[in-house]
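Only one protein chain is missing from this complex, and each of the others stays in its spot.
To keep things simple, chains are lettered A and B as they appear, and every chain counts its residues starting from 1.
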Amino acid sequence: MSKPKVAFFDFTSCEGCQLSKLNLEDDLLDILELVDIVNFREAISDRGEDYEIAFIEGSLSTPHCIERIHKIRRQAKILVALGACAHIGGINAIRNKMDQDEVRETVYGKDKYLFPSIKAQAVSDVVKVDYYVPGCPMDNQEFKKVLSALLTGKIPEIPEYSVCVECKAKENECLYDYGIACMGPITRAGCGAACPSNGHYCYGCRGLVPDLNKNAAKDVMEKYKLSMSQIKKRFYMFNTNYVNMEEKEYE
Amino acid sequence: MEMKNIYVPEVADLIKVEKMTELETFFEVKLPGGRDLGHEPGQFVQVSVFGVGEAPISVSSTPLKKGSFEMVVRRVGNVTNAMHRLKAGDKLGIRGPFGHGFNMDEFAGKDILVIAGGIGLVPLRSLINTVIAESERKKYGRLIILYGAKTKEEFLFRDELGMWTERDDIEYMVTVDRKTPGWEGRVGVITTLIPDVKLDLKNTLAVICGPPVMYKFVILSLRSKGLKDNQIYVSLERKMKCGVGKCGHCQINNIYVCQEGPVFNYARIEDLKEAI
Partner (left out) sequence: MASKALPKDKIPQAVSILKKQYKVIGATPKGKNFVFKEIEDPNEVTLDYNTTILPLKKFFLPPREVIVEFNLQSKEYRGEDIKVEPKVFFGIHNYELQAVFRLDFAFKNGVSDETYLKKREKNVFIGVSYIPDDFHFSESVGIPTDLKEGFDIFLTRYDSHYRVEAMTEKGREIENAWEELLVPCDYEGDPVVHFKNKLKQSVAGIREIFHGAYNHPIWKETARKCYSCGTCNLVCPTCYCFDVSDEVILGTDKGVRARRWDSCQALVFTKVAGGDVFREKRYDRVRHRMSRKFAYIMDEKDRPFCVGCGRCVRQCTADINIVDVMNALL
């Protein structure tokens, strides 16, 4: 049987996020043996290579990105978003809550008009995404699980419950016991509660749980004396595109 | 005390695999030594595919069939997709039969109204084939079968549907939600068949199985025809993991569907708010 052809594409993501690592990590070599990598990283030619599985890294933030992603989607049988930027817009999306013109000015100075930029979007905001490997950075083991599921014809599954579930199973002390507001209760699990297990609050890099109760989150953070602007920061760090803190709505 | 691990499946042989529709495939399974499964119509088994997982699947054959049993599976997720890749000669794991099905003694002497929506026909076929078996048919009264599918392409057991139409000891009516080329029969949801059925109200038992949305409407129209709640049986679907009343997934209020169900007398669950 021929190896499935796989391509990796890099969009707007924070420097050196995953793929550089993916290149080198020993524990990924065995699984990467099972595929034929036809396109990697910057080697973006628009020659319309033939590949079946496209892994997308980074968020979409220029008109050119949009054009490219449509092209990739047309070719790929399976499209997988890798990492927080591709999954939920990630850190890049923080700027979406700011004035777009201001952003360009800050970044490009008076050359801002030479660089058309749009709101940083998750891949799924533009095209259909089949599967995700969430996280910032994404977890190599999870990437491996997703890829091996795809290679064996399975639907890769990522947890639909909260980080607290994994945190409790490890019997960590809850950071709220120390007055530290943590995004764990509303963040999708799968990282093994990586941050709380190391004494740091979860900042929500794996995206929100499917049925977010935003008001609960706000109430709790308020209780822990976070000001509204701090609460917004916690939410907006990774999940800007999914919460609008100006609204108050009860389900 | 010798205990048995209730989670270990028994490895069985697939002796026949046949594609039925775009989504559904038929499987015939032989337990070690050709042992009978020993189920009652309406019960289910937990089917394991090596390396993939486990899913609850109804037994579709009648207990009168010896040496093997049958299932029909719609591919919707990992386990069911993997089942569709299996071939005759492959092995799979079986636990069960589990839960409670139809107690055929209660149906003796009664007219039976079977209402099946889509894949809901699969477990009810076990009951139908029990009733229409030559040795058994005279134990029961009339057999009325109402069957609804999305389109005619989704009909299951086509040979048998044809046979039901032929036999004059079966009153069979069928409808599709949507007409596709070549369909001459009725179009409309399954409840539209009910007004046309004449029932001996005192002596009829109805059984229902179909998608979750179907139950409420069918029960309403059966009641308006005059059937009492305890004359209605339903087979319910819930998420299942263990099949043995432990994992909690199938719970409807205080009952476990995997243990007390999937077949329930409607009077039993009527007061359970989460049931229907």
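Things worth noting here:
Rule of thumb we're sticking to: a contact is a pair of C-beta atoms (placed from the backbone, for glycine too) under 8 Å apart; a residue touches a chain by one contact, two chains touch by 3 or more.
Here the structure is a predicted model, which is why all the values come from computation and not from measurement.
Within the complete assembly, residues 30-31, 144, 148, 160-162, 164-165, 168-174, 176-178, 182, 184-186, 209-211, 213, 215-217, 219-220, 223, 250-251 of subunit A touch the chain that is not shown.
For subunit B, the residues in touch with the chain missing from this view are 3-11, 48, 50-54, 76-77, 80, 91, 93, 212, 237-239, 241-242, 244-249, 251-254, 259, 273-274.
One rule holds for everything that comes next: only the chains that are shown with their structure count from here on.
Put simply, the C-alpha centre of subunit A and that of subunit B have 42 angstrom between them. By the touch criterion given at the top, residues 152-155, 157 of subunit A touch subunit B in their complex. Listing the residues of subunit B that touch subunit A in their complex gives 51-52, 77-78, 81-82, 85.
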